[in-house]
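Have a look at the structure below, then the notes.
For this depiction, one protein chain was excluded, whereas all remaining protein chains were kept in their positions.
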Amino acid sequence: MVKVFRLLLVVGLMLSGIATAAQEEVTITARCQANIAGGEGWRCDNFAAVEEQVEQELGINLTLNIIQDSKGWADYKTEFVLAAEAGEAPDIILSGHEDIGAWAAAGLIIPLDDLIAQHEEFADVVPNLWVSQTYDGKIWGIPQDAEARPIFYSKLLLSDLGWSDEEIASLPERVRTGEFTFEDMLATAEQAVAEGVVEPGKGYYHRWGNGFDWLPYYLGNGGEIMTEDGQLVFDRDAALAAYELIGSFVKRGVTPETMIGTESSAIYAEFAPAENVLFYQGGTWQWADWARNYVADLGGNDFLLENVGLMLFPAMNDGVPLSLTHPLSYMISSGSEHPDVAMALLAAVTTPEANNRHAIDSFHLGILTTQVESEAYAANPVLSGAHYMLDYTRFAPNTPFYSAWSNAYWAGIQAAHTGTPAEEAVELAVTQLQNELGDQIVIR
Amino acid sequence: MQVDIQNLTKKFGDVTAVADVSLDIRDGEFVAFLGPSGCGKTTTLLMLAGIYKPTDGTITFGERIVNLVPPRERNIGMVFQSYALYPHMTVFGNIAYPLKLKNVSRADQQERVKRVADVMGIGELLDRKPAQLSGGQQQRVALGRALVKEPDILLFDEPLSNLDARLRLTMRAEIKALQKRLGITSVYVTHDQVEALTMADRIAVMNKGRLEAYATPEDLYDHPRTTFIANFVGNPPINMVDVELAQENGQVVARCAAFTVPLDSERVRKAVAHGRKLTMGIRAEDITLGDDAALTGEVYAVEPLGREDMLDVRIGAESFFALATPQQRMRAGDRIGLHIDAERLQFFDPATGKSVLWE
Amino acid sequence: MSHAQRAPQSPQTPQMAEPLSTVADTVIRAVRGALITAAVLIVLALFFGRLFGPLWKSLNVDESFSQTLAGLASLLLPLAVYLALGMGARAHRKRSTTQAAVITIALATVAVAIFYILNTSQGAGAAAEQSSLQFAATQTADGIVVDAIEPGGAAELAGLLPGDVITALRRDPITLAQLESAVAESEPDTPFRLRLLRAGEEMQLTVRTVAVAVESAGLKLGPIAAAWIGGAAVALIGLFGPPGWAPYILLTVSLSPLILGFAWLAVATVSYRTQGLLPIDAQGNVGGLTLENWSFLGIGGEAPATPIWSYAANSLFIAMLMTGVTLVLSSMAGYALSRMEFSGRRFFLSLTLILHSFPAVTLLIPVYLVLLNLGKIPLIGPHIGFNSIGGIALVMIAFGLPFGVWLMKGFFDNISWDMERSALIDGASRWRTFWEIILPQIRPGLLALGIFSFIGGWNAYLIPAIFSIGTKAANLPVYIRTLTGDTNAVNWNQVVAVGVFQMIPILVIFVFAQEYLLNIYSGGSKGSS
Partner (left out) sequence: MNMNTSARARTAPTRPNLTAYAFLAPVAILVVLFFIIPALLVIYISMTDLATANFTSDVGQMTFIGLKNYETLFSDPYARKIFFNTVFYVLVTLSLFNVGGALVVALLTAHINRRAGFFFRALWLLPRLMTSTVYILMWERMVADPPYGILNQLFGVAGYGTVAFNTNHIWTFVILVNGIIGISFGMIIFTSAIESISKDIMNASLVDGSTAMQRIRYVILPLMRWPLLFVLSYQTLSLLTSYEEILLFTNGGPGVYQTEVWALTAFHRALSNYFGNAQWGYGSAFAVVLVIVGIVLAILYLRIFRFRELVSEPKIENL
């Protein structure tokens, strides 16, 4: 009996040895936040598309475990942190680049500089984007997508206001050159309300809740969040100007009092048909959503192209227009047993071909310099037309303390929006910053 | 199985439920615990059953001290006032349950349950649930369940008090007969003196946790050791009068505010030797009605009991129960003479309540 | 207690012996009732509006709530008064129905008049003026044809000419009636951007409303008549309504949010999109019913990649684990606390009660650490640690145990002691007594707790959401929430369909087990009353 057992054991070991020798079994788990219905599925599905290619390259037998859903960002990030500590983190995690600071500091993700050097695909990435992936002098993430957060405008309503077609067509360019300023935009909105072209409060819609979209007001007024040497700062003057500006929207009657808290779908339903709201501060990816879910019956994408335009944030006090990008990054968790394989997968999806699938389906900007030249991308007038915005784009900084900074800034925004004097709103933000960050923050 | 209880005490916190009770129960004897509610009789029974643990004292079954023996190792059977049948089991299940717990084989269970059920006259009810039975039938099932495991001791906790009067009479006789036939040592708790007097070989009268008396029914009735016993045993209740005994013209007279009556008997003389101020007890059946009596009173109320009429006779402020035959046709307001049988009188020390006649 | 005992003893003559009320009595009673009703509502409105509201406003919490409530109270005031008048006259029906009706209508008329005077005196200034665009027009098939322009008026100022055909307000097509009511409702100096055809040419103009004096500020008979008819009708309902109808109305009205919500759920699951309670098709018209939302079940469309059944299975596992374990553990501990003597019993009992109301959800942070460490136990660890169905169920079971134990203790407390004593004397051990004799007696309690645990497990959101990763241990509620996450393009109607699918078992249980559910707290509350 014992002998038989031994025999079986030996045979078993040999068989398994043969198998591993033949092809290593590797399982890679990738976790993405993606709204599949919104065309974002390629964030993770691209891995499946390149699976065979990577298998052949590395001579391994790859099993992909892809998890993606549109869980809210807050829950999604908490999930990763809890999972990482439990040793159940996915090998590849997609998240906002701003998480790099905290996650790198906590040792949940690994630096990628050495691995990047092994794959030439990464040389094609828009150089500006690597800035957003850097923390503590190292690169921790691979850009997955970028977007422009422009201001959309309704061509219909501008023409109602008496603008000529040329004037409308040249608006993005006039903004880019700094000729048409943010103040001009507000004045236009004010005029539209005054003349009844739009209902009161429908001149300018901004974001409905907390988010990165508020940064342009601070940055465009000369604000700085982090200095070159990594010192977190809060600029009173810039904040004051930003809060004054934000507070003026409701006072000038171009924005509804209840803007903060309005459901996003209600905003889209109003803006997308292009006949209710003049200016809207949004993101390129929303275009896809509108075309699919809000104006499909009016003609979808074609309708939008004809009636909606997009432009940079017009210049504020700083005098230069700007845009904001919040690149999503693939990161490799420190718990991954095969970072090299994960990296090979990342390299394989960092190609114009792969990235276009995602970018075009979901209306995100490409991340590669050669991507603009690719046929598919060029064929999309929105994306190719907005690609220039990447040159004007700004990022949130990568620091573990951005969250505290941002929450304080946001508290001031809410106060200013509901009519608190800007000076008080600044004090509110400053108090909260000092309370929570202590000497980590420099107020100036 | 003989049972010996020594200095049994049970306290619940500060409350003493049973205080220093000692008594012995002979093998095969039927003992009743009699007393008003709250006197500690059920507590004592539950200590015998092993439900309560004595605070002090010992309980001995045969040779074995069982103070800390759990109920299942005592081999007792118990019948509860509420019957405590298991509502989710059939009659068969109920009776067989003790056997099942003893791992008796199924065939044996069947046979023994059948036998007990036949004895109890509930053979046809075995498939029913307790809710489908009448009170009397439930009582029989409970008794059957107690008997089926052939216990050494049977415990009864007021088993008949939920039955109607007629059924109670039948069951009383049946239980008594059964107990005599099986010869099982039995302890029977009741507050009904008739049950105790008719069924028990000996009665333990309890009051406020103490054992007042432990004697045969006849002894208890004829020789009450305390006013409590005298009061509690006997129906109608004994008449109690606080009197002063005095010698008048060589004769003993009992005097109270309402009347003065001459008495002459051995008991009276024995009582006089003890003191003058005493509580005098006269049972109703020891009062005869007649015209030429030393005492006269007025009939205040008549309560027909069927076989006889109970009279409430008033002499001044004192009230006496007396008995009359229905043929005497007594009416409220009638004046009658009362004859007291001096040889049957009881005398108690009013301070201690103890009898001055019996130790 | 004292009232209750006194009540039956107080000798009173029954009301039937009272003489029938006179007209004067009835009027007094009705007016008194109406005044009391009005007073209660006014006090409530004052409390929430004048005292309560400013308090919370001064604390920077909220001011809208008090306004909402005060507004509601003032809206209800006339209705309540009319009703109270009618109800006050009810007793008079015994004497004469006609008389009662006349009295009621008369009183209601007076009330209507009072309310009207109060209303008009408040808005006296505003009633005399009205917004106008100062032109006359007629509706035709082409649009609103401008007939005449008031000289020097708003329309002339804006450059409107007779013969212009107004087609739209801004970009919305509009009819004359719509335009007139929009103008009438607007504040003075509101811009109206009109699209019009002038000589076949499309153009736009902005006309600003001006305030125009209304010729007659006298009584408007229409609204008064409407108010009078309405008031009298409500009062007559109060007078002639079937006895005891008020609770039904109140209960139905108070349940209306639920009824509306369920109606929406029902409509939304079978339509492309909804606006309010109406299904809307792609063209924005009412209609567009579809079964596509149910495609996750393979009905009406292609099933998605992630099968709903894996989430449903997780839900079911969590619910069944919770039910089984909670029942066994709670009943065991509840039994021990109710029926057994041991040192530390008082401690355990008070601990149960304290934990019963313990803010367990605030402990999620350290509970995560506990789960991590449980996960490190060899063999069973992966099944009871973080990101496992067992772990999630365990946390929920633990959080629910104090309640279950307390509930079970209450149910055990009501079981006859004799039954248990009998079992012990029959020779059963404590365990067998518990299992074979006592447990069957508390079947209703077990059912109630079991059903509640099952539903609790089936519905669990927060804990599965936090302690599961991806799909491994996620259940239906978590899945539903991921469908509505904060990126865009939520297919709401599919979400609702999944939600309704999730609710089906609950509704089935609800239909068949209401009585046990309504029994749930009875054991517990008796135990301590």
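The first chain written gets the first letter, and so on, giving A, B and C; residue counts start at 1 in each chain.
What we mean here is this: contacts are C-beta pairs under 8 Å (C-beta built on N, C-alpha and C of every residue); 3 or more make two chains touch, one makes a residue touch a chain.
The structure displayed is predicted, hence computed values, not measured ones.
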| item | value |
| --- | --- |
| Left-out chain, listing which of the shown chains it touches | A, B, C |
| Per the touch definition above, residue among C:T68, C:T97, C:T175 or C:N285 touching the missing chain | C:T68 |
| Contact residue for the chain not shown (choose from C:A148, C:I299, C:V361 or C:I380) | C:V361 |
| Sole residue of C:A106, C:V212 or C:M332 that reaches the chain not shown, by the stated touch rule | C:M332 |
| From A:I60, A:V81, A:I168 or A:I443, residue that would touch the chain that is not displayed | A:V81 |
| Residues in chain B touching the chain absent from view | 11-15, 17, 37-38, 42-43, 50-53, 55, 68-71 |
| Contact set of chain A toward the excluded chain (per top definition) | 73-75, 77-78, 81, 85-86, 95-96, 98-99, 101-103, 105-106, 108, 208-211, 257-258, 260-263, 265-266, 269, 400-404, 406-407, 411, 414-415, 418, 428, 431-432, 435-436 |
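Following the convention adopted for this analysis, only the chains that are shown with their structure count from here on.
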| item | value |
| --- | --- |
| Contact graph of the chains (line, ring, star, complete, other) | line |
| Per-chain CA centroid nearest to the all-protein CA mean | C |
| Separation of chain B from chain C, taking each centre as the mean of its C-alpha atoms, in whole Å | 65 |
| Rounded Å distance, chain A centre to chain B centre (Cα mean) | 92 |
| Residue list for chain A, restricted to those that touch at least two other chains | none |
| Of chain C, residues touching chain B in the complex | 416, 418-419, 421-429, 432, 437, 440-441 |
| Residues of chain C that touch chain A when the two form their complex | 170-172, 190-193, 204, 206, 282-284, 368, 371-372, 375, 385-387, 465-467, 469-471, 481-492 |
| Residue ranges of chain B touching chain C (in the complex, touch as defined) | 46, 49-51, 70-72, 74, 76-78, 80-82, 84-88, 97-98, 101-102, 145, 149, 155, 157 |
